[in-house]
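The block underneath contains the structure these notes are about, expressed in structure tokens.
What you see is the complex with one protein chain gone and the rest in place.
This part shows chain A:
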Amino acid sequence: MTRAAAMRRFWTGVHYVVLTFASILVVAPLAIAFINSFKTPLEMLRGEKTDLPADPVNIQNYVDFIERQPVGIAFWNTAFVIAVSLIIVTLIGTMAAYVIDRFRFPGRRAILLAYVIVMAIPPITTQVSLYQVMLGLGLVNSKWALIALYSGADIVSLYIFITFIGAIGRELDESARIEGASYLTIYWKIILPLMVPAISTVVILRTIHIYNDFVLPYLYTPRVEQSTVSMLLYKASDMMSSSTEAVLMAGIVIVIAPTLIAFVVLQRQIVSGMMRGAVKG
């Protein structure tokens, strides 16, 4: 074996060791939470966190969490907020992108400038005043506050739509125009179907974001009855003591599980959607 080949093998070995170590660090906290979700209060109190539960199919903690916490309503709210926000953001986002990209009209540059300015403002900085706006609209404590903000204040998705439509040739819509199709028909029958890849990117990015976000539910829907799974866990962790810690771990598994399953099943779409969308965000 040549010296260069030996060096290469050495470094490959180093890379594998580092990757394995990093992967263990990533998985360990989650794995520990998972095994603790099957432990009895006594086991939690006595043993080490890394000890395995005596009964690995003890689902009492799961039963307790579901019975004591408004799990159903939180999941329903989450699904509702995600679905309605995504429909709104897709419709108004593609419509705005269509008009802004395909038409030249007075005020167009001003509109683009407004979007660029808003893009530069991190949303977290304006919550202090946005809260007052939401209070004025009577939306605080309603899941419509979340829907309004996840769709109305979502500038990144609009940007993805505008970039994408700019790359679609105009031949199709121009020839349809010549044949007498109305703008509405062109948008609905030609533009919208062509935008499907961008729409799926937005759907993936926003579903992940909305499901995982904490800031907006925390500020605008403090009551779980109107809020998402983030608030469910936040409230539950507030109420729990160390004796019910395992129940909280069960709740965490309940919230994480759907994402993990979706992630494993849809990994290719999620990863490519992220790569396409992320750089622009």
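Definition applied: a contact is a pair of C-beta atoms (placed from the backbone, for glycine too) under 8 Å apart; a residue touches a chain by one contact, two chains touch by 3 or more; residues count from 1.
Operating definition for what follows: contacts and distances are computed from a predicted model.
Look at the chain that isn't drawn here: its UniProt entry, checked against "Lactose transport system permease protein LacF", "Alpha-D-ribose 1-methylphosphonate 5-phosphate C-P lyase", "tRNA-specific 2-thiouridylase MnmA" or "ATP-binding cassette domain-containing protein", names it "Lactose transport system permease protein LacF".
The residue touching the chain not shown here, chosen from A:Val71, A:Leu158 or A:Met195, is A:Leu158. Interface note: of A:Gln69, A:Thr201 or A:Ser230, the residue touching the hidden chain in the full complex is A:Ser230. Taking the whole complex into account, chain A touches the unshown chain at residues 4, 8, 11-12, 15-16, 18-19, 22-23, 25-30, 32-33, 36, 48-50, 92-93, 95-96, 98-100, 103, 105, 111, 114-115, 118, 120-122, 124-133, 137, 148-149, 151-153, 155, 158, 182-184, 187, 208, 211-215, 219, 229-231, 233-234, 237, 245, 248-249, 252, 255-256, 259-260, 263, 267, 270-271, 274-275, 278-279.
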